[in-house]
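Omission of a single protein chain aside, the complex is shown with its protein chains in their original locations.
We call the chains A, B and C, going by the order they appear; numbering starts again at 1 in every chain.
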Amino acid sequence: MATIDEVKAAEGSDEAPKYKVIGTRPIRHDGADKVTGRALYGADIKIKGMIFGAILRSPHAHANIKSIDTSKAEALPGVRAVATSADLPEPGDKIAELGEGAVVLNHLSSNNLARTKVLYKGHAVAAVAADNLHIAQEAASLIEVEYEVLPPVMDVLKAMSSDAPVLNPDVRTEEASTGEKGDKPTNVAKHIVFEKGDIEKGFADAKYVVEREFRTSTVHQGYIEPHVATVLWNNDGQITVWTPTQGTFSVRSQMAELLHVPLARVKVVPAEIGGGFGGKISVYLAPAAAVLSRKAGVPVQIVMDRADVLQATGPTPGSFIRIKMGVDADGRLTAAEAWMAYEAGGYPGSPIGAGAMCVFSCYDIPNGRVEGYDVCVNKPRTNAYRAPGATNAAFATETVVDELCEKLGMEPVEFRLLNASKEGTRRIDGVTYPRVGLVETLEAIKNSDHYKTPLTGKNQGRGIGSGFWFNAGLKSAVTVTVNTDGSVSLLEGSTDIGGSRTGIAMQFAEAMGLAAEDIKPAVVDTDSVGYTDVTGGSRVTYATGWAAYEAAQDLKRQIVARAAELWDVDPAQVSYEDGHVIGPDKSVCFKEIAMELSTTGEPLIARGVSNHNEPGGAFGTHLVDVEVDPDTGKVDILRYTAAQDCGTAIHPAYVEGQIQGGAVQGIGWGLNEEYWYDETGSMRNANFLDYRIPTCYDLPMIDAIIVEVPNPGHPYGVRGVGEVPIVPPPAALEAAIYDAVGVRLYELPMSPPRVLHELLKKES
Amino acid sequence: MAKKRIVTATINGREEEFLCQPRQTLLEILRNTLNLTGAKEGCSNGNCGACSVIIDGRAVNSCMILGVEAEGANIETIEGLAPGDGLDPLQQAFLENAALQCGICTPGYIMSAKAFLDENPNPTEEEIRFSMAGNLCRCTGYDKIVRAIQQAAETRAEQSASCAKETV
Amino acid sequence: MPRLFIPPLLRPYCEGQEEVVVEGATVLEAVLSLDRQHSGVMERLCPEGKLRAGMSVTVDQNVTPRGLAQKVSPESEIHFLPAIGGG
Partner (left out) sequence: MRDFEYEAPTSLADAVGLLAKSKGTARPLAGGTDLIDHVRTGRLVADLIVDLKKIPELMVLELNNAGLRLGAAVPCYKIYEHPGILEQYSAISDSSNIIGGMQVQNRASVGGNLANAGAAADSTPALIALNARVIIAGPSGTREVAVDQFCTGPGQNVLEPGEIIVELQFPPRPAHSGSHYRRFIPRNEMDIAVVGVGASVVLDASGENFVSARIGLGAVAAKPFYAQEASELLAGQPVNDETIQKAAAAARAVVHPITDMRGTQEFRTHVTGVLTERVIKKAVERARG
């Protein structure tokens, strides 16, 4: 595991390293707090006078709420407040823009506290605050809710049929590109179509055509820290929220919209966050906690348990996908067609758009058609999960590609190299790629020791898969204060889930010619830094890093101007280079000039903002060896290598970590993770015992190959890293299983019962 | 309502007394009564290991122990691990290997690893993975965690070798 | 002149064309130009001159945060696509 620069250095390359700080591996700034247990995560926050909340959740997957009687709960000693949806303002029909996407407020509000219907088991119905958690929970159980139970709709295809029970009476099918809406209530919220070229001609030109149907199960981000929110609605109407979130400003907007208060009256203080992966953007607890706090007059903390997290937050959708692809005799793709239905959960909003744009994103295909549907079912309202929508799609496409390779008798790597998307390739949705690095990741895999080492054992197999994610830019802000001793405090609004404080500080340090350790980065609340979009979409190192770079430019300009004034020379004669301010007859290091300027003038404060939109999409290719137990269908991973184009790796250790962690989430999705529902729509595995995320004993070391194809759209060439690595694993595993034991799996997860079923079918 | 009990236990080397209802778990007592919030609640049923602490030399899930059961116990938590200055070899190794991303599983991981290395100072990768399977991490894919534990084992061996030399 | 790519379901309103050469220095001007060629398309693509919720504009290779106000060059490609969010 080494970056290209490190390899060059090891090989004794003459080329001087391009950067001094970027590409090194400093200890993260928040490290000591996190290994000593001092870092304060969501549930570690204690506010003076705080009481504890509990949520009453629906036992039914689909029901009308006929009445709610809270009197017994209110009468229980120790209970301080009870809330229902009646305590939240009427949301009307407003659609709110929340940075990374639009939300129908009525749906968001009803998802926090159900209004007229419950749409999934675990849907929040009422909330209680009491002196301690035990009393709050007992009180919640005393709330009497009368339900009219309705038949649950759990299957995406059944939900689309015209006789399916309808979840949301206000939902009509919207044609994504024309805005036209259907005239009947339906579960199909959105319909998307992309077309390119002449698909009939494309298939007519094909020598081989493969068409397959795929299903994938609902899966969860599985962050180890459950959701928690602590809220004080102060006597003056100011609301403070302490919460672990991917976006403090997003929480602020959601609270302001849901509670009908001005933005400036809401302050969101980020706690350290114990994982998110897309699942900690939407609010689930803070609105109820706010209402309870207002009633009780003290801060209220509500914490989910694991069952709540799985049943009532935002997993990523299950899906049905049909893929048809054709190749000519030379192995060139001639046409591709996809029909995709994604489960939105209780309210509309699955990542079908991204799924439809990603489904053929790795290939240069002249003719294509993609059709996508966003479909409501009685499951929790889905939310983003690492490259949302892309993994489902890649599993389907890459499996069909593997079958085409078999028909062609072509090495899967060679097939991909022949058909790979590259600069200028036009996707089916019409957009062309800038400089991207899919080919480089394929070559990195082809040149890897892993690829060159053949498998020898029985029932062993090898598989390969590629994946894509767009990455994002969006808004970020950074403020920098130079202290009187020359040390630097850097304030940012991007909550740090995986070491981004350090990645941002390193870019600032690089720009200033300082060391990473000279900078003290801090993630601060919404009153203390400029607007910053969510930590998501693999945007933070790119966008907030760029804001830090801009702050450095601002600081350098100020230092140059003030040094010129101090030295009484023309500013044009002063420059800042490599950590020094240089005048006509002297050169002073940053620390010295900082001290001098601090004692002779105004405070040195700089700012940087960014809203750039050239995040440079990223590709990854994974290679996996498995051994399948032919008698039980169990899949063991023998070896795993993941190559990914990261543009420029700022902190290679954390880049590797993103690749390894994402790959392992993809492995879990591929092999064992699923929401297992009974016929009543009740999830039967809502715990970490039976919702089986990989343990360390299920895995080998994960070799991460960092490929660096610098992004021309960033000062240091950064591309986002975090999302892509979850995309290829299920497909790579499917190909490896087929290679090992000769059965194809068209449904996720490829759990032992499914693999064994196919093996037994093949035998008979 | 059941009466609160007075429980006496040694926590990180100091004798502590606390008041405890029978229904309070040790984790709740550590976090809410004693303000030792290093141990985290991730799953509440013994499957994630985020609440791991060491009792009488053995790693346990503090979410599945009643506070009243701790009477007379010797409890070690992440807060007591680092020496007065600097860090424990496990803490240092986690930092040097970037073995944490979000960090929520880290205190539990380190405490379990400590109990494990105390029993098995020179483990194979297989033994580390087997024994640490009760500690879930969702960020890292475990690669760097396993390497950190390997490195800590080496450092501990070096330290005890140099200790032994000094005693001689 | 910028090229505006017509989403498949909108093509019937544009005589089946996949892309239309338009005039204008911003996306909004481009859409107005399209609407002059194919009356009524704007009301579907961006009613009242606003981007519909859930939609985004890609100019050349990148989704623009500036929406309809994004400047376009004579060589630009303009695409209307579903808005996406990452994890």
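Note that contacts are C-beta pairs under 8 Å (C-beta built on N, C-alpha and C of every residue); 3 or more make two chains touch, one makes a residue touch a chain.
Predicted model, so just to flag it, every value in this text is computed and none were measured.
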| item | value |
| --- | --- |
| Touch partners, limited to displayed chains, of the chain removed from view | A, B |
| Touching the absent chain when the full complex is considered, from A:R265, A:K422 or A:K634 | A:K634 |
| Given B:L66, B:L87 or B:A157, the one touching the chain that is not displayed | B:L66 |
| Interface with the undisplayed chain - residues on subunit B | 1-2, 5, 21-25, 44-47, 49, 52, 55, 58-61, 63-66, 68-69, 71, 112, 115-116, 130-135 |
| Chain not shown, touching residues in subunit A | 134, 137-138, 307, 631-634, 636, 671-672, 676, 684-685, 689-690, 692, 694-695, 697-698, 751-753, 756-757, 760 |
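We take it that only the chains that are shown with their structure count from here on.
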| item | value |
| --- | --- |
| Centroid spacing, where centroids are CA-atom means, of subunit A and subunit C in whole angstrom | 28 |
| Cα-centroid distance, subunit B relative to subunit C, in whole angstrom | 57 |
| Residues of subunit A touching at least two other chains | 221, 276-277 |
| In the complex with subunit C, residue positions of subunit A that touch it | 95, 97, 100-102, 174-180, 190, 192-195, 221, 276-279, 281, 351-354, 356-357, 384-389, 429-434, 469-475, 536-539, 611, 613-615, 713, 720, 722-723 |
| Subunit B-touching residues of subunit A, taken from the complex the two chains share | 25, 27-28, 30-32, 34-41, 43-44, 46, 134, 221-226, 272-277, 303, 305-306, 497-499, 651, 653-654, 656-658, 660-665, 687-689, 693-697, 699, 701-702, 704 |
| Contact set on subunit C toward subunit A in their complex | 5, 7-10, 13, 18, 44-45, 47, 52-55, 58, 60-65, 77, 79-87 |
